[in-house]
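Missing here: one protein chain of the complex. Every other protein chain is in place.
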Amino acid sequence: MTTLTDPPKETFRLGMLIYDTRYRSMTIQVVALIAFMLLAAWLISNTITNLNTLGKPVQFGFFTETASYDINQKLIEYNNQDSHLRAAFVGLLNTLLVAALGCVTATVVGVLVGVLRLSPNWLVGRIMTVYVEMFRNVPVLLWIVLAMAILIESLPAPSAFRGDDPSSTMKLMDSVAFTNRGVYIPEPLFTRSLGDIHLFGASPVRFDISLDLIAFVLVLGLSIFAARKISARARAVQEATGVRPRTWHVNLAVIFLPTIALLAALGFHLGYPALKGFNFQGGTHMRNSLIALWLALSLYTAAFIAEIVRGGILAISTGQTEAAGALGLRPRRIMSLVVLPQALRVIIPPLISQYLNLTKNSSLAIAVGYMDITGTLGGITMNQTGRELECVLLLMLVYLVLSLMISAVMNFYNNRVKLVER
Amino acid sequence: MRKSVFLGALTVAGLAAGAAAAATLDDVKARGTLNCGVSTGLAGFSSPDANGNWEGFDVAVCRAVAAAVLGDQSAVEFVPTTGKTRFTALSSGEIDMLSRNTTWTFSRDNDLKFTFVGVNYYDGQGFIVPKALGVTSAKELDGATVCIQTGTTTELNLAEFFRVNNISYEPVPIETNAEALQQYSAGACDAYTTDASGLAASRATFENPSEHTILPEIISKEPLGPLVRHGDDEWGDIVRWTLNALIAAEEMGVTSANVEDMASAPTNNPEINRLLGTEGNLGEIIGLDADWAKKAIAANGNYGEIFEKYIGEKTPIGLARGLNAQWTNGGLIYSPPFR
Partner (left out) sequence: MSDTHGETVRFVRETMLPEREPPTSQVGLLGWGRDNLFTGPFNTIVTIVSLVLIGYLLAGLLPWMFQSVWRADSLSECREIATATWGQSEGHACWAVIRERWPQLLFGFYPSELYWRPILAFALLIVAVAPVLFPWASNRLLAVSAAYPFLLAWLLWGGSIWGPVMVAAGFAILYFGVTLLSGRIGALGALIVAVVAALLWWLFAVGPVAGELARLIPIGLEPVESRDFGGFMLSILIGVVAIGCSLPIGIVLALGRQSDLLIVKALCVGFIEFIRGVPLITLLFVASTLLNIFMPPGTDFDIILRVMIMVTLFASAYMAEVVRGGLAALPKGQYEGADSLGFDYWQAQRLVIMPQALKISIPGIVSTFIGVFKDTTLVSIIGLLDPLGLTNAIRADTAWNGVYWELFGFIALLFFIFCFGMSRYSMYLERRLRTDNH
């Protein structure tokens, strides 16, 4: 113990910043940060110099100017005297609409195709394989353009419905018209409507929500909640006595009677489209651009989802299927009760990224003239005002926020599903 | 120059690149080619043939400028631009001039900072409809579906026209002319609106041109012409006076056939002599060779010849001169004097 000497005195030398592992990480980080900041400063100073030379300093004032262009597809009220910001908002809602429709359809089709690819029916399996490979290996932009072309070329023009002996007629008891300008379907109307609530006053992001819709959703939600309570009660009875009371007729009544009563009270009826002048009037007009984009995006994404679903199902060991079979479950119930719930754990993370892809791919709407946010803010507004920097940066920001929100929601759901894991 | 651009991409180009904002003429001469923005495709005005050679009315203007500046009408790099990308391509310096049926408007001139150097085609926005529709005036289009090209002045004119006349319509925005024509001919829109010249050009390509009619209303003024960036007036003058030379040549009867003869010796018309450089020093004043205008005219002929060759009545486009006749024939095409 006498040999023990004092540890050498810590003296700090500059070289230690590089050679001493305790300090090296710090050095690297500081250098990285400085390099990043220098790069950012360089880009920003270049931008400012260039914009000053062009005489276009960064400012967002143009957003309040009159947009003076029309948008055909709009979920909220808009006319060409509204501001550019309002137009961007209309575009954003259109993006959300097609993304939501696309995600739902893609999931349904994708799961169906993924399951059918494993079908014992050889022909069905092959058809699904051909579908998946066809859609996965051709660019989505091409599918969008082709979907639009097919709709335009194969469906009749509204003029074909005209005259004494029209070459086309409306389908489904004269309620739906398929034309090459879009599909006209009946719209819900209320004779004793509750009116709308107006949100955000006169600001560019103002919008109306129909009170009828709120009432409908509220009543339906309450009914379903009640029905689930009844079912839970029935299950409790079943566990206690072994006999499950018949509840389906009660459930049906609980769900439908209040809803029907509400609809009757509001004076619900359908407004049918009818050919007047150049176009069909009345009803809801689902434009070709929306349908083409929706179809192409969901079929394209569905091909990827199908592969994910198939992979997920194959990842479940055959022992699970056999055990379920030994319990006497039918093949379809094995799929829905045993295999799919387990496969979901494997399926959901890649599914999230497919939803993100679909949302981002919806920016290709521009190819078919669907006025999403890329078409309004990143398209006409940018072109008419010449404010490229502001428009593109804002556009990126919107998509970034959208992506992060979808990730957040889906990750939350994923974590809930994961909890089941043992 | 090309190589240095490429190396620049591999290394850190920005540091090595010099400031080149001022003199476009010097840039063009150093580069040896003129970068000219044209439409990605508009029948008669600009389209590539099977060998990739660009041809058309707008293209001919680029070629004339290249001939005047560089002495070689083929020394042009054609940069295809869309309605959206054209202005940024010009303001960022990617192209030296834009010749892409672009309407001269106040805001484009002042807000977007461009100099329109003249008008090579006086146009106006019109409508085409199928005859079967039975429409004789644009004001009868209440409730109609109208196809428009986005990123152009036409969609603003359209919105204004229908608002002022207090009638409703459904716009179908479409990216390209070809796409719009496909929708129109399939009946997905009742009417298609764009510059009247474009309508005539498009009608020519239909299966049955006689079944379509162009409505009498012209709802806007669309003076189309080449443009350059603000801030380089010398370059703007070169493009302006090249266009004027083509116009003046037609007025004075100088054609691609006789321009060599006329330029070989002074004629007895002094203005022709000044134009072709056999008298005076106009070329020197503008910073070009004495025979700059001769080369520009020899490239594709004078204004009238170019018109007849690409969009005139003998072509499938079949446009009459109309407003675009020389002022001596009752049109608006007029060149200031060469003096």
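The chains carry the letters A and B, assigned in the order they are written, with residues numbered from 1 in each.
The rule is simple: a residue touches a chain if its C-beta (ideal position, glycine included) is under 8 Å from a C-beta of that chain, and two chains touch if they have at least 3 such contacts.
Being a predicted model, the structure only gives us computed values, none of them experimental.
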| item | value |
| --- | --- |
| Omitted chain - touching chains that are shown | A, B |
| Among A:L172, A:L252, A:L400 or A:V417, residue touching the chain not depicted | A:L400 |
| Which residue of A:Q29, A:S167 or A:N415 touches the chain not shown here | A:Q29 |
| Which residue of A:L85, A:L151 or A:I366 touches the chain not shown here | A:I366 |
| From A:L141, A:A234 or A:L329, residue that would touch the chain that is not displayed | A:L141 |
| Residues from subunit A at the interface with the omitted partner, ascending | 18-19, 25, 28-30, 32-33, 36, 43, 46-47, 49-51, 53-54, 120-124, 127, 133-134, 136-142, 145-146, 149, 153, 356, 360-361, 363-364, 366-367, 374, 378, 382, 388-389, 392, 395-396, 399-400, 403-404 |
| Contact set of subunit B toward the excluded chain (per top definition) | 2-21, 33, 39-44, 46-52, 77-82, 84-85, 88-89, 92-94, 175-179, 181-182, 185, 201-202, 204-207, 316-317 |
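We take it that only the chains that are shown with their structure count from here on.
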| item | value |
| --- | --- |
| Where subunit A and subunit B are represented by their mean Cα positions, the distance between them in whole Å | 42 |
| Of all residues in subunit B, those that touch subunit A in their complex | 14, 21, 83-84, 87-88, 91, 111-113, 132-133, 141-145, 150-151, 155-156, 158-160, 163, 169-175, 182-183, 186-190, 230 |
| In the complex with subunit B, residue positions of subunit A that touch it | 46, 53-56, 68-72, 80-81, 149, 152-153, 156-160, 180-181, 276-279, 281, 288-289, 366-367, 369, 371, 375, 379-380, 382-386, 388 |
